[in-house]
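Here the complex is missing a single protein chain, while all its other protein chains stay put.
Let's turn to chain A:
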């Protein structure tokens, strides 16, 4: 499939000498939801800002549906809508005026029917004649989204869309994102809420210290890097892990009432059956057992830490 967005060798070094982004290569497919994960200051916003034309890259290229975003910026930018992280709005304008303004800025003729539907979808229609400064934070966030969608973009960037947003708006936002995807809109969102990426994304990219350290299909990622834990609830508490069980690297939890075994579920020998046999040989009885698949959050924390460790070693 022809990627709708291709980024190659993209880097940004600020005048201060700080490198916010180094050698990012990324292809986004049409119609997918891509989540960019990373801790604060990892370079997520810098990456988005470069693609949207707000920050000038130091090196590398960006192409939007075949349009180079520097040479052919009109075609490239017309296809992109951006919802920035901060609530930047014109306090004195009304909702309807500001959304129409955004559409005009992108060179599209007025389309009252489309704008009406857009504002209704975002439950802003009743507030269309209110000044933006009179709106709550959540409503302002909706206005930002309406502005970004006002020119019917094919790619939508959502920079931390649900940071500091209440549960209702978050749910609405997720519904909206799914609705947009059904219409074929490509969505790239940054977040540090892992659950959001886990819930929404088709693919996940992890960015740390300006480097894109991993791009993977979400399900494959969970499968590949996911580890399972087996927890055994013991009948009698243990004071320490018996010597005979040392080959499994078990941990004791719950004041000696639980034995925890972490294993790779895709290894040929998980070690689970042999562990259970050995336990019965040793006469250690358990009341219950359960296994848990590690979440994207565990994977993410693991990845960012290991990349930080590597960077330290390299330094």
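Criterion: contacts are C-beta pairs under 8 Å (C-beta built on N, C-alpha and C of every residue); 3 or more make two chains touch, one makes a residue touch a chain; residues count from 1.
Here is the rule we go by: contacts and distances are computed from a predicted model.
K.L.:
Out of "Acyl-CoA dehydrogenase", "Cytochrome c oxidase subunit 1", "Transport permease protein" or "NADH-quinone oxidoreductase subunit D", flag the one the UniProt entry gives for the chain missing from this complex.
P.N.:
"Transport permease protein"
K.L.:
Which one, A:84, A:138 or A:271, makes contact with the chain that was left out?
P.N.:
A:84
K.L.:
For the chain left out of this view, which of A:6, A:22 or A:102 touches it?
P.N.:
Candidates A:6, A:22 or A:102; residue touching the omitted chain: A:102.
K.L.:
To test your reading of the contact rule: which positions on chain A touch the chain that is missing from view?
P.N.:
14, 49, 52-56, 73-78, 80, 82, 84, 86, 88-93, 97, 101-102, 104-109, 147
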